[in-house]
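Of the protein chains in this complex, all but one are displayed in their positions.
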């Protein structure tokens, strides 16, 4: 198996996360039809890595594409979008697909994404090989976004984070958890984490949404997330970290008052949607204490940032809201 | 058992529904604390009728109250709101409760309502006797309103209509159906009926939501619903009828292009929210071909309207959008 | 020829206009399909009167209907909407028709209305007999409302007032004039009269639009119009009067600072859209110094008000903004 | 001196306030130019009563007028608005004046009102005789409304309640207090009472503003106020009561969770702005334990309601939010 | 006559249009008073080129200026704005002028622009020499923008594309065509092309407007246009292509689902209005199969892009929505 991407922290850096020196790693024109490639998900696969990528085409239609990489940095993305077969349901509408997440549970890779079914809701699918994909029932009624599965069952049930939403540029957003015995019927909805008050932590005062698949640590689940502030010149997305209870993840233990990565590089500040850092996936190695976060930058490209898991966890505890 | 409320159609009336001559049947000050009593649900119970009533108090806090009646017209409403015990869950938050529906399935009366859990969603409870009530899991994530159960399982599962919503005065709204094996986990969400186009049927062009428990007829499920138009002076709510397929109720067979009851009487045109006719419950007698619809008027009082089921069904088929 | 409708001013009345004592003259259910009948136009025709009526049906679809009356008060309205034949164009789309005006010029009756062509604009048609109607080119691009023709050519050209608009509940509106040599091509657009400043005359500070066909008086064209204020509980429509120059009607000579008829009776204050007085037509007799204004009330019914032309003209001069 | 207006509580009334049986006491057309007369202030004066009345004219221009009454119910209102002379300043702009309050302090009657100076702010004036009025400096920068003086100095300074506002239909509003040594310079601004949370007391969840001059009771200052809820069909104004600390009136001791008078009569539910109960003044007699509140109804007329001071105070304590 | 500007397609470029390597060609400070120079129109003139340029001054007042160039790349722009003389009308108001287009028809150069007459509408003028300009009647009532004439009469009439608008940042916009026998009166308004559905082609789902003068090709009129998407951080303008029927240009034959040039270079992504590519003019040579499009970038500068007409036409046919 190949090693996950990694660069050590630069010498003069005091931050808990740092950017890959060759960012962005995927260009907006990475495939012939694409206008932008961003907000994408990767996982270890065979001896390398596989992923599901959001590639908006030049008609700015949103769809998800499979891709493969040996080292996790240079990616071969399919030129045709993923074509789903029916999973645990009859085929249902999918006006568009975007912002995928991928996770391996038990025997297969589960994919969730924002699925266009009379507005955005959470689509679910699975694959064994990143070639054949099966589409299941939507998890929820519209409107919803940022559905993120936990990497194992909790108390015998699948668990999913999501962010109830509206059909537009949603000026609100809190993170909820829901459970399912079978990936088909969902219930036991609980509120996990709300947007903060402006005075307490303004960068995340408009909305928050889960990012990569949560990572189990000694302190509980490490959930990286995006937070948004509504400035007079538009939304600004940055990244924070939270710790959820291992067995009752609806219980929030800590969340960072400061952001841990915010838009400050040109490729984050300029693009189709300026000032966006939007984490969607992470590779990690608990033993080596390494974390590599894949994030969409300015809704235009994919970039990479690194951190030490232990350091992020302790930072989260020590700087909790 | 007492007969359901009834008045024959007035002689000069050409409409498919007609109002009770003594409307409104429940006054805004029906209990000592109430500011308004409206949008309430009734069912046959023992030798008379029982119901769950929305009584907003004079702080305009919303809550639901049990009530009893011999003939379905004069009601004794409890002065204290329903106090729930835990049902299929730990007790969950309920910041407010409003717009109840009640239905008997198998062995008990199920109550659904708009439940305040970080915004409106669908609360579920049950009772055997209208004295002791048990609160179950919320059916859905916020934001949702107008959760209406079918009176029997469909293909072995509970089925619920609902209207995904937002946290305010919601300027949109379509009717969806969801299924559950156990009243706890919900899935198989399908869109049943959308707000119409302005040109096609403007009275229901802003939003639509299910009203009373659907009634099984030879043509399928008769679903009475509210439709809303957004005038320059506010929302106007009227009532329509639709027929859903008996075994696949996500399939809409007919829906009335015209409304069948709209705000035209003073108690419907004036009140806390003018121009509202909002049906929440119906008593019916298939053999006698009678229907009595309970509706909130102007968000202030409860009124009653009558119709012949067969006539409503044929009207719906003959005037379908 | 029958006399126009008339009642003398009540004794204790100090106003320049007064209501017909039997108002409203046309009920919302005047024809079997109607939800409301309002904002309609009448003219002398043969030995009585004819008119074009806005009857929204119970699907709240808007359409226009011919009607006839001997005395101008009791009206027989056709149960089927006007069916247009092609006039000076191929038949064009008409998603809906509402708020008609009618005027006799030279040899025929011209009808203008708000025509649904990708949003509201001004439709034009003509009839000789109120049985056969011919539809011409729309006068303008969308979005426009309240197109009102002058009753004779001015400087050899047809002249039309209109109110550029948007596709919704339009929170603005000024009156313009446009000219045409042929009822097909329009130009020489000039601004005639704007909504006033809040401090100067708040009842007409949100928008103004022409009402009945202008009436030629010694002082110039008497233009009755509606003015709107946006209160915290919706738009309120009242009626004012203005005098335009006879030969250059783009020159406004006077306009009333006070309204001359505002919503104060129950049928004006309650209905599908509360607080609306919307004049669309007037019968007049210069010799007898009589004016009878037909106005929609609360977007629900048609009502009638009377005045002395000379008194209205002098009131307008003496109370000009 | 004449007795203040009074009617005993009706027998079957369980409310803490009750309406005058002949309401409304002042009609919208009370003076020849008026479109509406509402939101007005009265005080004992000589052997009867005097007042300052908001009369919007038929151009819907807002201005204030002096008026006189022997018994406080039938009022002679001047036909010309109050014409101010310069008080403690050069004459300043006043684009409009509305919603007056009047209070006697030390040697004169002080009038405050909403003064149009590049938007609404608090105007101050005084009179000795209700014939000659002197206009002082505006108390605050725009935008502000509902400036209400205390009837005596507190800790040696004048004290004024107000509600910071915006230039439109203000969808927010909390009550502040400010102090002045000289009625010219104001400071020591403190927040007194905020709009409540929706769940706690929805009728006052959008905004609150002080009404009549506070009345000193054994429990502290009795402040009647208006609270507003934003329904889907517009703002609804009702009346509540609060108790402020006698010597530190910025300290709120109690406030009613329920409203004590809400729009339920036709003249409150219908008018230029439906569903408005807006108290602006009160006559009281501590010894006789009588209170008579003058309130604007539907922004159209003036109405009167009565209560027992002691009962209102104890109700406020016992039903406090 | 000088050759039109041209650069061959770069080797590794797969796009149908490519940028000039020295972009931008006109700087924001091109004339002493200018804050920005963009959205401008050029035509062949004598042995070189002339143009009408939008130069907003440092007060951000909008006006149009004549300019001249030998090769079409380096421009001499007059330092004083164009001063109009009366054309086919009395001089009419012009509060501002922006976004000009220029076309030669028969004997003269016609200029259209967005003319401030109580809001934006389409101004028309002509010149023979780019020194003396004559202003005609406005084509339409307000509100309108992007009036673009066809380069020859169609069926004996002048034809103009335009985009009905509102008075602000217009969140909608479809392209219409209108005809005129005389450049004074306009009629026969038809809808040509609407903003697309979000799912079909999101880059043009908010509004579309005609760009350069249409070019006659074997397939019909080639109309380049701008399309807009409303992102959460503002409007993004890109360029598409459409083919209209030669003799009935209201008939749309093809339109590109993908954009053909979108903001991706720094000078397009940053400036007074980020993310704007706004084509206003094109030079072309049918024989040489060359097209040079002048477009405003970021509402700040003028840039140039090239393409092969035949390739754009076939791309439009093969990638039509």
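Residue numbering begins at 1 within each chain, and the chains themselves are lettered A, B, C, D and E in the order written.
The rule is simple: a residue touches a chain if its C-beta (ideal position, glycine included) is under 8 Å from a C-beta of that chain, and two chains touch if they have at least 3 such contacts.
No experiment lies behind these values; they were computed from the predicted model shown.
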item	value
Where the missing chain makes contact, among the chains that are shown	A, D, E
Residue touching the undisplayed chain, where the options are A:5, A:51 or A:274	A:274
Among D:20, D:126, D:140 or D:221, the residue in touch with the chain that has been omitted	D:140
Touching residue (missing chain; options A:112, A:127, A:178 or A:201)	A:201
Missing-chain contacts mapped onto chain D	89, 117-118, 121, 137-144, 162, 164, 166-167, 172, 174, 176, 178-182, 184-189, 191, 194
Chain not shown, touching residues in chain A	14, 199-203, 229-234, 236, 257-259, 262-264, 266, 269-270, 274-275, 321
Residues belonging to chain E that touch the chain removed from view	28, 32-33, 35, 56-62, 95-96, 116, 169, 233-235, 270-275, 299
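Here, only the chains that are shown with their structure count from here on.
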item	value
Equivalent interface to C-E, taken from A-B, B-D or A-E so that over half of the residue contact pairs match	A-B
Centroid spacing, where centroids are CA-atom means, of chain B and chain C in whole angstrom	41
Between chain E and chain B, distance of the C-alpha-averaged centres to the nearest whole Å	55
Multi-chain contact sites of chain B, meaning residues that touch two or more partners	233-234, 270, 274-275
Chain contact topology (line, ring, star, complete or other)	other
Touching pairs among all chains present in the structure	A-B, A-E, B-C, B-D, C-D, C-E
